[in-house]
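One structure coming up, written as structure tokens, with questions to follow.
The other protein chains are all here in position, but one chain of the complex has been omitted.
A, B and C label the chains in the order they appear, each numbered from 1.
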């Protein structure tokens, strides 16, 4: 196959012209870079000046805020929030919870780890730790290490086991066959106001976990199933839910925090409606290794997962240092 | 909670002593670094000298080969191979296929993308591409971009749809309720000798895909289900399969290629037998962002997913540049 | 050589005990992680809550602000600011200029590129650009690309040539042999208030450029020298200046923005006084490749470049997204 052949050259030129002038979300280059003047400025002013900072990732962060603000104000836009599980072990959980509480998103796509940490932290504490501690030493002290976070064993596995077995016992009475999002909604109904699952339940926002079996909640469902073989977990029903959301949407947008399955699933389903209209992606991964996590959002255009004229940006950075600034600067539709 | 209190100090000292002398897989430091002398050397000699190269990642690559060799020679060890899907779009698929054909592993844990690419490439071609091409231009030419790989649309989605619908039509006649690994085994039976799924089928090696719905095969199963509501996908049965494998194992080991759900699921299940005995992990991700993908394998010790005395190494590097050298240097048990 | 021998074990235990309890700048772990509550908060409140966020890099950013605040308030501390040249092409130049104007540092260590961009941007503009543009196309349009910044050729090389030849012609009349910092000070005297070199000159803060020949200013000095062979550039005099600064210091501290020669030279000279007392380092580089840029600041303890009891932190992140928040939150001694 010749990807580029002479007979396509003219078409290519026209497309190139088109893409340069109309279809790409190009930064305008008529304004010069302006140095910061932000001594003791407030957050909004810092972020305002960031939009004219020129480079390097600052302009992407600034674009991200603009796109996200526009997206959450767009009434006819179905909004997806996807995130990796690890951040729920940090204070970022408070921001996720707030965004869900404020109805900024219509659908959540995440991992089983996010459920595990939300449940565990609803009842027990996690602690600041250290990356450089000896893991064997921690094991002997019954402490799990998640990066630089310490999790006492009793605040995690045994606690989640007790809760999930209890919830399943109740839930199972009425539900022999159920989608993941249905049981997750039930979990949310049992948790307190610090939980993002609680607010997802309150606000009727489905939480989709395509890899539900990969974590503590999934393992507990499997364990329960050992003694309740008439129960079945219908993950295809979760897909039907996503399908309904996607095909009803007039426009769609996504804030994707981190890569892996939660990012991919968000993009994946949006291909069936010819792509997202808005996309903001924060990642620490690199493009050059070919990974989905490292792929810039714009790659999704070639997969029909992102519209060619979408407002989109990839912010190369770490979620826990950037999201607090990004979130604090947003006006919610209700607060304006 | 005080993580470190005075009453634990003595215990801590003893543990530290213990960990320094017996439990950690410490590199011996009695030999000095020896400069390479490898002009026109063969691969084995290069790798042999690498073991005394001192730093930086070379010693981890060298350790990885040693550990992997020992692992595949260990008769009482159940071996896991986990990998991300993207590498199956590259020539690395040939190495994965070979390793499965040669029975080097007893269980595969991967993503839906790996299935998709294995099926697509069994019937059609992928092409070398470019990271820096305009994605809108590619879209107009009906080409998907996966990093620097170009995939003609017709060689991917429509092809996989045709095949999976055909396979499901056949498979469904005898199987109304099935585990993912069962249908994946059936897929393997339909593919040719270039396919890793074919050899997994031939060699009765289960292929576990914890996030089956996240990709083309998953979407096709869901599509089929729309018109065959008596069909059900029993992902808990996949977990039972894993449980059987784990609880029958005398020892376990894993080669983990890349992070995300395939790495996590491999580690996750090994916690239920107090951890892996061997672990080799290749990753481009960074530890400092707290991600599971970036976490060094040793973090798993604190989660009981890796034994404190396991032979383990994290190789920071990119799979497509390192695995060919690593694989070529291995002796298979049968070849010795 | 045996690094760890039995006869050292007791000493090692004592040192370990000492290091765990007194000498390391350990985070206290008695407080639990607290979720953010920052809807529409101001910057100070966001950063305040960040200190209890647990992970992952957020706690390092928070520590960095605390350490930096303490350092700039310490009257008996000689403060170093080191940075890579590229950031002077962005709006970050305004922050560097402010910090120098406000006398927050006593010595600057940087690269020739920083001089080049400070001079160029004193007289001409740089523009927001794009990473993904064709470089051959830019070349034909006489535009240099620096990451995602566009620099018209005439605003860079020819401009710097004109200015430096003019300054040297003047400076040379009185100075046949001179240190780099002396000529840099002279350059500063010719620039305007947007320039960090101007304020370094005003505030008599030496600017040390250990690799002066590697850039436009260095090349222009060399060019001038071709026709003025009685001129000589005395880089050893720059070292004497650094020596004076180091040996007069009671305490020292450093904010290091990026790696390479500017970071290394800052650490290097501080070894001669047994190490920095304060150190904040921001980097995107990885530890695992053995690079100086990727090395965490704590590695410097083993080189006597950082005191064992120093207040220090390595922030893994990108300067243009983090420094604006960090800087805006600082109180200058004068502003309190």
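The criterion applied here is as follows: contacts are C-beta pairs under 8 Å (C-beta built on N, C-alpha and C of every residue); 3 or more make two chains touch, one makes a residue touch a chain.
In this text the structure is predicted, and so the values were computed from the model without any measurement.
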Practice task
Can you work out which residue in C:68, C:81, C:120 or C:143 touches the chain that's missing from view?
Solution key: C:143
Completion exercise
Of the candidates C:55, C:188, C:210 or C:324, the residue in contact with the absent chain is C:210
Exercise for the section: Would you mind spotting which of C:79, C:93 or C:265 touches the chain that isn't drawn? Expected result: C:265
Completion exercise
Omitted-chain footprint on subunit A covers residues 1-4, 9, 12-13, 16-17, 20-21, 29-30, 32, 55-57, 132, 286-290, 316
Practice task
Go through subunit C and note every residue touching the omitted chain.
Solution key: 1, 3, 8, 11-12, 15-16, 19, 23-24, 84-87, 89-90, 111, 113, 125, 127, 129, 131, 134-141, 143-150, 152, 210-215, 218-219, 221-222, 225, 232-236, 238-240, 243, 258-261, 264-265, 268, 284-295, 298-304, 308, 318-320
Exercise for the section: May I ask you to list the residues on subunit B that touch the chain which is not drawn? Expected result: 26-29, 31-43, 46, 49-50, 52-59, 61, 86, 89-95, 97-98, 102, 121, 125-130, 146-150, 194, 315-318, 320-322, 324-325, 327-328, 331-332, 335
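To be clear about the criterion, only the chains that are shown with their structure count from here on.
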Handout entry: Core chain by centroid distance, with centroids computed from Cα atoms only
Key = A
Fill in the blank from the handout: Taking each chain's mean CA coordinate, subunit B and subunit C are separated, in whole Å, by 41
Handout entry: Euclidean distance of C-alpha centroids - subunit A vs subunit C, Å
Key = 34
Handout entry: Cα-centroid distance, subunit A relative to subunit B, in whole angstrom
Key = 24
Fill in the blank from the handout: Flagged in subunit A as touching 2+ other chains are 86, 89-90, 125, 127, 129, 146-150, 318, 320
